[in-house]
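I'd like to ask you about the structure that follows.
Every protein chain of the complex appears in place save one, which is left out.
In order of appearance the chains are A and B, and numbering begins at 1 in each one.
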Amino acid sequence: MYSVNYHRAASVADAAKLAKGEAKLVSGGMTLIPAMKTRLAAPSDLVDISRIDALKGIKVSGKTVTIGAATTHYEVATSDKLAKACPALSHLAAMIGDPAVRHRGTIGGSIANNDPAADYPSAMLALGATIVTNKRQIAADKFFKGLFETALKDGEIVTAVTFSAPAKAAYEKFRNPASRYAIVGVFVAKGADGARVAVTGAGDDGVFRSRELEAALAKQFDAAALASAKVPAKALMSDMHASADYRAHLIVVMARRAVAAANA
Amino acid sequence: MSEVSLTVNGRRVSASVEDRTLLVHFLREHIGLTGTHVGCDTSQCGACVVHVDGKAMKSCSMLAAQASGSDVVTIEGLTDGGDLHPVQAAFKEHHGLQCGFCTPGMIMTTVDMIARHPEGLDEATVRAELEGNICRCTGYHNIVKAVLAASKTMSKVSKGKTKKAA
Partner (left out) sequence: MGIEGVGARVSRKEDKRFITGSGRYVDDMVVPGMKHAMFVRSPHAHAQIKKIEVKAAQAMPGVIGVLTGKELKADGIGNLICGWMIHSKDGSPMKMGAWSPLAVDKVRYVGDAVVIVVADTKAQARDAAEAVEITYKELRAVTDASKAMDKGAPQIHPEAENNLIFDWDIGNADETAAAFKKAAHVVKMDVINNRLVPNAMEPRAALGHYDKAEDHYTCWTTSQNPHVARLVMSAFYNVAPENKLRVIAPDVGGGFGSKIYIYPEELVCLWASKKTGVPVKWVADRTESFLTDAHGRDHHTHAEMAFDKDHKILGFKVETKANLGAYMSLFSSATPTYLYATLLSGQYDIPAIHANVKAIYTNTAPVDAYRGAGRPEAAYLVERMMEVSARQFGVSPAELRRKNFIKAFPHQTPVIMCYDAGDFATSLDTAMKAADYAGFEKRREKAKKDGKLRGMGFSCYIEACGIAPSAAVGSLGAGVGLWESAEVRVNAVGTIEVLTGSHSHGQGHETTFAQLVAERLSVPLDSISIVHGDTDKVQMGMGTYGSRSGAVGMSAIVKALDKVEAKAKKIAAHLMEADEADIVIENGALKVAGTDKNVPWFQMALAAYTAHNLPGGMEPGLKETAFYDPANFTFPAGCYICEVEIDPDTGQTDIVQFVAADDFGNIINPMIVEGQVHGGVTQGIGQAILEGANYDASGQLLTASYMDYTMPRAGDVPSYKLSTSNTPSPSNPLGIKGCGEAGAIGAPPAVINAITDAIGTENLTMPATPQKVWAAIRSAKH
């Protein structure tokens, strides 16, 4: 790791002030710290927002779910309130990394980093979530911009995510055997505006919604509706663990399983 | 430089360290607790697992400065110098270790796992929960046995305590 200056922010406003230039925000640091260790990331300063109480916690009021950015995967996975409102998201959180990673990693960190193999971005897209920052609210559809790219501007900090609990939802993931990140992760949701299917781990340009699968499910939210569905391999990643063709195939398989699980 | 101040195994320790110092290096090099190991660079092997504020975490993936103010327990602090912790005893009894390098992390992960599963554990759950700990020697067979045995022992102990308290 290169030299770095560490700051612990007392508040969001404090963090915004410190997060200038080559500084980076750190919450759980489950991606950033390893990247710094291998010297792939070299921020001048680290602004730690993990201990800001205002960024923590899960609220459910009526159908509206709000999760603070510094809420850990473990807290999301084990929240009773969330297990009732949107068990698919609890299930997703319980599948991230390993127990030690879940104790530290946060939902805000995951979506702000927008790793193409991260799990949460697919949920945000499929749930039609809104990303709340210290400056504005951004629809998930407009938030994820490509590999490690988001709509966040300098000094802008994710403070929470919020969404309306879907009628049905589920997440299925096929892991890279080595890294255990998603080779393909598919989040399906049936909400007020119909069926939404978001795919992580597979897209050349990061997380995306599968219009083909959404169209197939629009008529009937049932695994059978995907029996002959196909997803084009063209815009998918290809690496030694999974070719684009294999990923295209797995997207349909995982989608089918997710729909079956959502209906179960 | 950061002034890092935390409680390690019940003792207050503080030191001025480079901000880039990882918690694992703080523990190993600044306060001489070498039971916590480093086995990889990518937060996957789990040899470095310690408890921070009561939860298992990978000490290779956080800065000492991030842990400042926290309560840290390492393998050296699982017991107060007395008998073995039931998890340590189970690893010994069931031959859940060979070269010993991954063992501290395995044990710290197991203690945390058992605490999160008061309802008890089955083999599939144990294997899934060990996702973040790699062992090259044992093939996991005896580790799984040890974890299940320790979980049983500890639930008996805690039930006994509850009874007494009642």
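Some notes on this structure:
To be clear about the criterion, contacts are C-beta pairs under 8 Å (C-beta built on N, C-alpha and C of every residue); 3 or more make two chains touch, one makes a residue touch a chain.
All of these numbers come straight from a predicted model, not from anything done at the bench.
Remark: the omitted chain is touched by one listed residue; of A:Lys63, A:Lys81 or A:His241 this is A:His241. Considering B:Met1, B:Cys99 or B:Val157, the position touching the chain not shown turns out to be B:Cys99 (whole complex). Set against the missing chain, the residues A:Ala139, A:Ala178, A:Ala215 or A:Ala235 yield one that touches it, A:Ala178. One chain of the complex is left out; on chain A, the residues touching it are 1-2, 38, 174, 177-179, 240-243, 246, 249-250, 253.
Residues of chain B in touch with the missing chain: 18, 20, 28, 33-42, 44-45, 47, 74-76, 78, 84, 88, 91-93, 95, 97-104, 107, 123, 126-128, 130-131, 133-145.
Operating definition for what follows: only the chains that are shown with their structure count from here on.
The centroid of the Cα atoms in chain A and the matching centroid in chain B are 28 Å apart. Looking at the complex, you find that chain A touches chain B at residues 1-6, 8, 26, 29-30, 33-34, 36-38, 46, 48, 50, 74, 97-101, 103-104, 179-180.
The touching residues of chain B, when paired with chain A in their complex, are 2, 18-20, 22, 41-44, 46, 49, 52, 55-58, 60-63, 65-66, 68, 109, 112-113, 116, 129, 131-133.
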